[in-house]
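With one protein chain held back, the other chains of the complex are shown just where they sit.
Our next item is chain A:
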Amino acid sequence: MTPRRAALIPVYVALIFFAVITLIPFIWMITSALKTPEDYFTSFFLPRGEGWGGIAWERLTADNFRRLFREFPIGRAMVNSCMLASVTSTLATFICAMGGYGLAKFSFRGRTWLTSLVLGALIIPGPLLIAPSYQLLWQLGLLNSYAGLILPAIAPAFGVFLFRQAMLNAVPPELLEAARIDGAGEFRIFFTIVIPLVRPMIGAFLLITFLGAWNNFIGPQIALQSPEAFPLSVAINNLRGLHGTEYGLIMSGTLVSIAPVMCLFLLLQRDFISGLTSGAVKG
């Protein structure tokens, strides 16, 4: 081993220590979800027993998951969450990409003004809008409808800002001019030239808005009233109100809610991390 490599040993030790701490809550959640109520109280992680590795594998059970889907409308809430998050993220990505392109690559009167509007909107605290949004939804007749939850969420100023930054960097104006001289229409240019050039940002922003909509907790509680329409975030939290002591059940619900976004992240992670930092570091 070279001295340089040896110097890395304490670094590995520290990293593994922090990685274990980071993973423990996940491991605890997974094992708790697989245990019977009795085993929940008698063991931290997996129950001890005669099985391979000193663990009572045969005592693990999928009962919590079975109950979750049979006795509670979790399947329904999952469909609601999928629907809400995919519609919201697709529309938001589309609208923000268009807006960012409009601001980044056109010269027109009002451009400076519009750009400052977007920048200013970044510091408006969301909670300030809770009360009047409730009134507005009521006036528009959108209370207790998905439209009331989706429409306010699909034009975030920070999305327009992110796409503006990405397009300033990634879309050369000569390419657009050449396409126009060749007679391509504006929408054709947008879809066939601009969108492919900012593909990493599209992936990152889809994931950001999907996560935001999936985990949204205040929004549904304000815009929705009937429990059948609740997404997972609200449904799982309400589960605790009725079955506060059934820890395994709550853990399985939490796991069911986290797993889909984890999978989505693993698919999109490369785009996500580069998109996330491009606005902060390069811009």
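In this section, contacts are C-beta pairs under 8 Å (C-beta built on N, C-alpha and C of every residue); 3 or more make two chains touch, one makes a residue touch a chain; residues count from 1.
The definition used in the following text is that contacts and distances are computed from a predicted model.
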Q.
Which of the following is the UniProt-recorded protein name of the chain this complex doesn't show: "Sugar ABC transporter permease", "TetR/AcrR family transcriptional regulator", "Hydrogenase" or "histidine kinase"?
A. "Sugar ABC transporter permease"
Q: Consider the whole complex, including the chain that is not shown, and state which of A:55, A:155 or A:193 touches that chain.
A: A:155
Q: Provide the residue numbers of chain A that touch the chain removed from this figure.
A: 4-5, 8, 11, 14-15, 18-19, 21-26, 28-29, 32, 40-41, 44, 95-96, 98-99, 101-108, 111, 114, 117, 121, 123-136, 138, 151-152, 154-155, 157, 160, 173, 176-177, 180-181, 186, 190, 211, 214-215, 217-218, 221-222, 233, 236-237, 240-241, 247, 250-251, 254, 257-258, 261-262, 265, 269, 273, 276-277, 280-281
